[in-house]
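All protein chains but one are shown in place.
Here the chain labels run A and B in written order, and each chain numbers its own residues starting at 1.
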Amino acid sequence: MEFGIGAYAVLATTIFGIGALGFVVRRNFLVQLMSVELMLNAVNLLFIAFNRIYVEQHGGQSFAFVVIAVAAAEAALGLAIAIAYHRIHRSVETDLADRLRH
Amino acid sequence: MTALFALAPLVLLLVGGLLIMLVDAFAKERVEVSALVSTLLGASFVVAAGSLLADPNPSGLPAEITRYLAVDATGYFTDVVLTVAALIATLAAGSYLREHELERPEIYLLLLLSTFGAMVLARAADLIVLFIGLETMSLAVYGMIAMRRNNARSIEAATKYFLLGSFAAAIFLFGAALLYGATGGTSIAAIRDAIRGGHAEPALVMLGLVFTLAGFAFKVAAAPFHGWAPDAYEGAMIPVTGFMSVVVKAAAFASLLRVFTGVFGDPLLMHPTTGWPTLVAALALLSMLVGNLGALGQKNIKRILAFSGIAHAGYVLVGFASLHAVPEDATAAILYYFLAYAGGTGLALASLVAFGSKGLEAVDVDDLVGLGKRHPLLALPMAIAMLSLLGIPPTAGFFAKLFLFQAAAQAGGIFAWLALAGVALSVVSGFYYLRIVVALYASEPAEGAVVARPMRSGYVLLAMVFGSALVVKLGVMPGLYLDLALEAGRGLFH
Partner (left out) sequence: MLAIAPFALFVWASRAFLRYEAPFELRFPWVPWLGVEVGFHVDALALFFLLLITGVGTCVFVYAAGYLGEDPKRRRLFSWLVVFMAAMIGAVAADDLFVLYTFWELTSLASFMLVSYHHESETARRSARQAMLVTFGGGFVLLLGFLVLAGLAGTSSIQGVIAAAPRFAGEPAARFAMFCLFVGAFTKSAQIPFHFWLPDAMAAPTPVSAYLHSATMVKLGVYLLARIEHVFADDWLFGPTLIVVGGTTSAWAMVKTLRERDLKRILAWATVSALGTMMMLIGLPGAEGAMALVAFVLAHALYKAPLFFVAGNVDHCTGTRDIGQLAALARVMPWTAAAALAAALSMGGFPLSFGHFAKELIHIAKRDGDLYTIIGYGSIPVSAITVAVAAIAAVRIFWHRGDGSIPSEMHEAPFSMRIPPLALASLGVLLGLSPHVVDPMLQAAAKCITPDAHLVEIDETRELLGLVPVYALGVIVFASWDRLHEVVAKVKLPSFLLAKTHLEKSQETAVHLASIVTRTIQHGRLRGYAALLFSTMLAALALTLAATLEDGRTLVAHARLGEIDGARIAVLGACVLLVVSAIAMTVLRDTFVLLLVSGLMGLGVALSFLFAGAPDLALTQFIVEVALVVVIASVLLRVRRLGIEHPPTPASPSRLALSLGLGAAVALAIVAASGTGTASTALAEYFGAHSLPDAHGRNVVNVLLVDFRALDTLGEITVLSLAFFATARVFAAFRREEAGR
């Protein structure tokens, strides 16, 4: 009466792919940040799903817990950088950042 | 207690960093944080070097520690490399920030904590610890770059590095999740045993390998995962550039070494034609090409060093590609290369700091014109650094390249050709390294041209003397260091 691991894996991979796609096609700093969060969520999902195979040590759950916390920290720093970015460009379009090139 | 002593280089940094934070917060007067942090890094360096010489493979440590953090000769060796690089960067920062009126104590603390993270990353024996070390290191670096909030270039650099870095971290994590799924373990030993024992699903393992390799390749700035590097290096302050280009790269490489010899050390996975050496060889070739060609047309010295860093990542990856044939020699060559690269690049960036003063910063190659004629001694470390990065004896870079290419030649087949390509591209790299030497010593500035004016500051001079001594010592008497690297290499394969 439950899903196979494969289903979770497919789901996680799809979300991961969509997050990656979002990161590549969107040019809004915050959306890109959310895309990364999406990818991390997918990773967590995968960990939790696989944890069901290897219940003995709960390694996957521990890992997922760490990922959640670190992702939050990352997001906080990202937002600070986003604000700094916005102050300079009056926008959060990352395509505007092309001073440094070639 | 033994565990505390064995991990003293790390413990020192963590506890010392917290203490400095407290002191800085509660002290009535201004605290010379740069001096404190440098001292702490120096102490950590001494302790690491002492442990490496005295007892590089301590025994009797509780498994609760060694399951997560490796305590071995390789660990001490990377500690030495990382503290040396961090020390040079801190000393350079001590001069740079004051001269350019950017002095803020936080940056030193971030530097310290980032070094701590790098050391954890380099020693991690468990993917969770690895991820924590990676993030500690990276977050602090993002913070350091973004420190100049009103500087459009800094913020742009931070944006690019942060977003791409998070992206790459997610990719790495996905790989880690796949490996976990394949084997049920998060520690390197557990995953390795599962793979060796044939309990792992090969497809999952291979996918995990590709994903983790991509994550590492991003951190070490190997082409084609390098896009961020020139931009981020250029936008960051010079000392931060120095820190990023050496500490981050060396720590990521050290971790790559542990993961790839540990987790993927299986003979099947390491097979020279169907295993990961081919992937790594492709990365190496691309990095050497992109790095050396990219640097040719650059004017900005930080960008030149960024591309040079990509090229050097390529050289190191040549060593990784030959791990399958001569594991111990290649490991020793890689470790030795870290030290040489840390000395060379750190020295170059410290010199760059010393060459400029407020309003007259050294940015482009043209700013250095004639500097060697006006200040022959001050310019010498930069020349030494360039020769070392190029690989001219009697500097560190010569032996570093020699050992690496020798290992690749022993591996034979496509890896020997890779070494040949490395030598050929080293000739190309002469164009941009020697350009700087020529600008320093064989040129005169045009009439009325604005050139950089060197600053007067003790910190950076100390860094330059230290770096020059290291680079020349490694080039003239490499024996001791090579033996240490060999011992460290052997430790990994026991």
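As a working rule, contacts are C-beta pairs under 8 Å (C-beta built on N, C-alpha and C of every residue); 3 or more make two chains touch, one makes a residue touch a chain.
The model shown is predicted, which means the values in this text are computed figures rather than measured ones.
Touching the missing chain, out of B:L207, B:L256, B:A281 or B:A385, is residue B:L207.
The chain that is not drawn here is touched, among residues B:I20, B:A70, B:L97 or B:V120, by B:V120.
Although one chain is not displayed, its contacts with chain B can still be listed: residues 14, 64-65, 68-69, 104, 106, 109-110, 113, 116-117, 120, 126, 128-129, 132-133, 135-136, 139-140, 142-143, 146-147, 149-150, 159-160, 163-164, 167-168, 171, 178, 181-182, 184, 201-204, 206-207, 209-211, 213-214, 218, 224-225, 227-228, 230-231, 274, 279, 290, 293-298, 329, 332, 376, 387, 390-394, 398-399, 402-403, 405-406, 409, 420, 423, 426-428, 430-431, 434-435, 437-438, 441-444, 477-479, 482-483, 486.
Within the complete assembly, residues 1-11, 13-28, 30-31, 34-35, 37-38, 41, 44-45, 48-58, 61-62, 64-66, 68-77, 79-84, 86-87, 90-95, 97-102 of chain A touch the chain that is not shown.
Going forward, only the chains that are shown with their structure count from here on.
In whole angstrom, the spacing between the mean C-alpha positions of chain A and chain B is 26.
Across the interface of their complex, chain A is touched by residues 127-128, 131-132, 135, 139, 142-143, 146, 149-150, 152-153, 155-160, 162-163, 166-167, 169-171, 173-174, 176-178, 180-181, 184-186, 230-231, 234-235, 297 of chain B.
Looking at the complex, you find that chain A touches chain B at residues 5, 9, 12, 16, 19-20, 23, 29, 32-33, 36, 39-40, 42-43, 46-47, 49-50, 53-54, 56-57, 59-60, 62-63, 66-67, 70, 73-74, 77-78, 80-82, 84-85, 87-89, 94, 97, 99-102.
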